[in-house]
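Remarks on the structure that follows.
Yeah, one chain of the complex is gone here, protein chain that is, but the others are all in their spots.
Showing chain A:
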Amino acid sequence: MAALTARRGPVASTSTKSSAPLHVENHFQPHYPYRLNFYDTPPQFDVTLEQFESWGLDRLRILAEIESSFVRNRAFEELKGIVNTQQKKYLTLNSNTAINADKDAERKKDHVSHFVLRLAFCRSEDLRRRFIKAEMALFKVRWETDDPKEREEFLKARAFGWGDVSDAEKAELEPHLKACLNPKQLQYFPQEKYYKVPWSRVPDLVHGRRVYLRAGAAYVPSREQSSIVFQQFQADLEEAMEMTARALPRMDEDRLTPILDHLSKGFLAGVASEYSAPESGESVTADMIDGLAKKHFPLCMRALHEHLRKESHLRHQGRLQYGLFLKIVGLSIEEALAFWRKAFSGKMSDEKFTKEHLYNIKHNYGLVGKMANYPARSCQTILTTYPPGANEFHGCPYRHYSEDNLKTALQSMMGISSHDMQDVLSSVRTQHYHVACTRVYELTHGIRKGEGLGGGETVNHPNEYCQRSRELEKSKNAAAADDAMKID
């Protein structure tokens, strides 16, 4: 194992030097001296299957939130805030100064979950690219929030192959080095330490002509060190993912395959995996839908439901959008058939239903035809594809309804008061449909403005909306039950 974990020849011999920490292998409680991790070595200890899956899922939630931030063009500062809240929830990482936290356990989870997702996301070019991008962002956020002193120690512990620039060389190149600095930075030049690295390690600095180049070597001021580190992180991860992809077919482990499939599918659908499968043990039956719709469905689904009840019919895209949503809410295929048969019965004979709709519903559940397990449509899909035509009621009401119709719908179905209406409508006018929907969630659930689905998250999937709403109700009920007990 030692031969495997040691990096290249010359480095191996230096590992006994005091600068490199001696790694004591403990198979049950690995020790992590730093909060940041370059993930150079895979975990070499046992984890339970349950940890394998749940840790992977927790990390996935953070990465999915990062991805959706990219999609929504959030600024890095905003992304940082969101990642930090998500991390606190799913993957806390305390710095070395935190005394009471079990830092090794936290870091172990971070370490393992990273490698679990590597396995899940190495299989296609697209997945690899997206995973690397999200992991890069996560690393950057952690880098920026890391304690500067610890960060420096972390850097020292790892050989980056940057050469020091001697004072003599720095003096010789002074005019060139200074020409790359802006006036504000010039005053720090005398103290500035320079490093020499192959230029290909700092492509972004080269791109912006922010370094001096000579014969392929870039002279990087220590201030720009992070650039080297990020590039290295990305390059290493890219290479490792390629290797994993090639080795994956040889992995003989059928307990893991379904878990990995599940994880990667969740990411592919553009949202965290929780929406690609019903909540465990919580099946929903056909006769519960009416009640759920009133309390927990977002406006788009609520509108489809109301229309279905009124007309006993929905057109094709509407059936798809609503049917897939209900599937993820937890409606089993048997219940789905019962639900749709009954819903259409007002206008359609049983025979006609069997002939025209049975197949499509089974198709939604991946039981016939291509046998694909279709994910429910995300907000992005609903907003951007299949715009509704005349007599169609699918799509996103915030986007596809006229303002008058939207007002009526919000009033009648969601009970939005005319006072709050303006707030919602102003988001719609600036085309921030996610924000409008999130605001409605806040208003209908009695949540403070800005809280969103929790931690400032905005709605990006109807199922997310529904699930959060149900969770909220459950925790309220639990709290109420608690109170009741106390009174007793």
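Quick note on the criterion: a contact is a pair of C-beta atoms (placed from the backbone, for glycine too) under 8 Å apart; a residue touches a chain by one contact, two chains touch by 3 or more; residues count from 1.
Following the convention adopted for this analysis, contacts and distances are computed from a predicted model.
Comparing "DNA primase", "AP complex subunit sigma", "RNA polymerase II holoenzyme cyclin-like subunit" or "Serine/threonine-protein kinase" against the UniProt entry of the hidden chain yields the protein name "DNA primase". When the full complex is taken into account, the listed residue touching the unshown chain is A:200, out of A:97, A:166 or A:200.
Which of A:156, A:176 or A:476 touches the hidden chain is settled by the complete complex: it is A:176. Touching the chain that is not shown, out of A:34, A:52, A:212 or A:401: A:212 (per the contact rule at the top).
Residues of chain A in touch with the missing chain: 8-10, 124-126, 175-176, 179-183, 198-200, 203-204, 206-209, 212-217.
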